[in-house]
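The complex appears here minus one protein chain, its other protein chains still in place.
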Amino acid sequence: MSHKITHQRLAELVGGELAQGDPEGVVTGLNSITEAVPGEVTFLGNPRYLPALKTTKATAILVGGDFAESMEGVALIKVANPTFAFSSVIRHFGPPARDFTPGVHSTACVSSKATFDPQQVSIGPMAVVGDDVVIGDGTTIGAGVCIGQGARLGEDCFLHANCTIGDRCVLGNRVIIHSGTVIGSDGFGYEFVKGRHVKIDQVGIVQIDDDVEIGAACSVDRARFGRTWIGAGTKIDNQVQIAHNAIVGKHCIIVAHVALAGSVRMGDYVTLAGQVAIGGHLEICNQVTILAKSGVTKNITEPGAYMGFPAKPLMEHKRQLAAQSKIPDLMDRIRTLEKRLAALEGGKAEG
Amino acid sequence: MSHKITHQRLAELVGGELAQGDPEGVVTGLNSITEAVPGEVTFLGNPRYLPALKTTKATAILVGGDFAESMEGVALIKVANPTFAFSSVIRHFGPPARDFTPGVHSTACVSSKATFDPQQVSIGPMAVVGDDVVIGDGTTIGAGVCIGQGARLGEDCFLHANCTIGDRCVLGNRVIIHSGTVIGSDGFGYEFVKGRHVKIDQVGIVQIDDDVEIGAACSVDRARFGRTWIGAGTKIDNQVQIAHNAIVGKHCIIVAHVALAGSVRMGDYVTLAGQVAIGGHLEICNQVTILAKSGVTKNITEPGAYMGFPAKPLMEHKRQLAAQSKIPDLMDRIRTLEKRLAALEGGKAEG
Partner (left out) sequence: MSHKITHQRLAELVGGELAQGDPEGVVTGLNSITEAVPGEVTFLGNPRYLPALKTTKATAILVGGDFAESMEGVALIKVANPTFAFSSVIRHFGPPARDFTPGVHSTACVSSKATFDPQQVSIGPMAVVGDDVVIGDGTTIGAGVCIGQGARLGEDCFLHANCTIGDRCVLGNRVIIHSGTVIGSDGFGYEFVKGRHVKIDQVGIVQIDDDVEIGAACSVDRARFGRTWIGAGTKIDNQVQIAHNAIVGKHCIIVAHVALAGSVRMGDYVTLAGQVAIGGHLEICNQVTILAKSGVTKNITEPGAYMGFPAKPLMEHKRQLAAQSKIPDLMDRIRTLEKRLAALEGGKAEG
């Protein structure tokens, strides 16, 4: 079976318009703008790749509606959002989506006290499902996943192989958890008593709301009591650490290697770039973006972009960076002032 | 069964004194100071939450012995350490602790050459225990845990689901390892020979002493030879990386995303805050605290707090930060000096 498709059909597939090129010309595959060969379709989704347009060997290109450059010998398909529209192309050429195959694998270890419809969930090889676990319809539990007793999973969740869900944690619907990730490890809490760190019980849970996705090798600690809470629609990259009792709002973006300390409270539509850290007990309001590697040390109560350690409003951070680069110039000017002043003092003394 | 408890019994439970309120009043649950509703008990463990006292709806509050504010309509229980004392409250209301249920799950794969008392250890579903492993009484091995050959585990350890213990690694008593964590991965050692990185054998072990807790998704590499060593009572948060041949002292605190390079030697009672890095082969003496995101590039031989990259004594770091914030002011003052000097030079020239 061939995946080949005409330019015209391609335009229809992505909901765009064939602005240039032979409607009956065909493409047989897809690739990035730098690696495409003749016969392939690509897309221009980031102005960073404009220079690559000159050298691309692609036969067809998805471009934005305002694309105005002239290009020869290539089919141009205009579409509102080329990056997003390319997903339809990927789906056309890509591997067939894995079917949802309901049933409990014979090697899985599932408690007889778990509640689910075996015709409506998929439990993979070597998975472990504890007592009193509840699993919603349409949910997939990958190979080697361990789910602790009393955990509750909503509908249409996907737990990738070898992730771990701790006792009593609660996942909403359409939650995706990637491999290696741990939901519900103990919070990091000790009291220092007579020269020793004595463990404080961590008996709360983690609550993850609808449509959250959490990447690979993350850790989300359970609350000391109550809950650590990830709001609906929030997306978390790999290797992210979320400490006990943290509250993350809705529709946030948390990039790789971010660390949230305990009891942080984040609003909605917050973006944390890579390697950011947020100090314990801090509040961050809605619509805040923290740029990469920043460390937040105070509450943030105004929407906007922040950067640095300690994190400051972005403009202030940039001014400070710029000021630092001026130090050598300042040194020169001081040296000059010292000479001029000495000359003047000498002149006066002499005068 | 109700968990409700009178204020008087609550005071006794936490070893405190009912300083205000009706001894026979009751609470039926617990919560944080900001989320408590009437009928719940909370605690004031951090001065940061003093403003929340004014608005809390809690019916009873654990406070410190020196608490002197007046509050109406609420029971106040004075206790030496409210945060710590609250653990008794959590235990009262919390989920019942999971019983230790000895025995080897039928789906576990346990070598016949492993040594342990099956009546005294708990081995979960899908766990793998290699040849010549020794397991002390009271130890729990969670679902999906893999223990390599020749590893030795002490008494009353708890290995959470899906963690991995490498060949010949040694754990003391009461060691807790959380899910996803890897003890005994190979050290990162290569020699560069003719344009290639050639692997150096890593045949040492990891030794973890009594009462150590290691969080989720951590990695502790085995030594090239000899041992990587975590001292008794040390507590390690999530996502921490400890390289080969590192030695961590006793009763240290290592927060999330810290990285120790190879052959680091840390003393006792050292605290490393989040995202700290320690360079290879460095020594850090007892009683040192390294603040968040710092990078240590030299030996530290004096107790105290350090910060920055390169890490400096905290006061020096703060002075440097303060100095940086003065640059715009310095620029202004130089500009003013230049004008005044020019005026003077001009005046003199004219004079």
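When the chains are written out, they are named A and B in that same order, and each has its own residue count from 1.
Here is the rule we use: a residue touches a chain if its C-beta (ideal position, glycine included) is under 8 Å from a C-beta of that chain, and two chains touch if they have at least 3 such contacts.
Bear in mind the structure is a predicted one, so any value in this text is a computation, not a measurement.
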item	value
Sole residue of B:Thr56, B:Asn81, B:Ser122 or B:Thr181 that reaches the chain not shown, by the stated touch rule	B:Thr181
Hidden partner chain, touching residue among A:Ala19, A:Leu53, A:Ile253 or A:Ala305	A:Ile253
Which residue of A:Gln8, A:Ser32, A:Gln120 or A:Thr297 touches the chain not shown here	A:Ser32
Contact residue for the chain not shown (choose from A:Gln20, A:Thr56, A:Ser122 or A:Asn162)	A:Asn162
Touching residues on subunit B - with respect to the absent chain	109, 126, 128, 130, 144, 146, 148-149, 162-164, 166-168, 180-182, 185-186, 188, 190-191, 193, 195-201, 203, 217-219, 221, 224-226, 239, 241, 243, 245, 257, 259, 261, 275, 277, 279, 281, 295, 309, 319-320, 323-324, 326-327, 330, 333-334, 337, 340-341, 344, 347-348, 351
Touching residues (missing chain, whole complex) on subunit A	30-32, 35, 46, 48, 81, 83-84, 87, 90-91, 93-95, 98, 105, 107, 124-126, 142-144, 160-162, 176, 178-180, 211, 213, 215-217, 233, 235, 237-239, 251, 253, 255-257, 274-275, 292-293, 324-325, 327-328, 330-331, 334, 337-338, 341, 344-345, 348
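The definition used in the following text is that only the chains that are shown with their structure count from here on.
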item	value
Centre distance in Å when subunit A and subunit B are each reduced to the mean of their C-alpha atoms	25
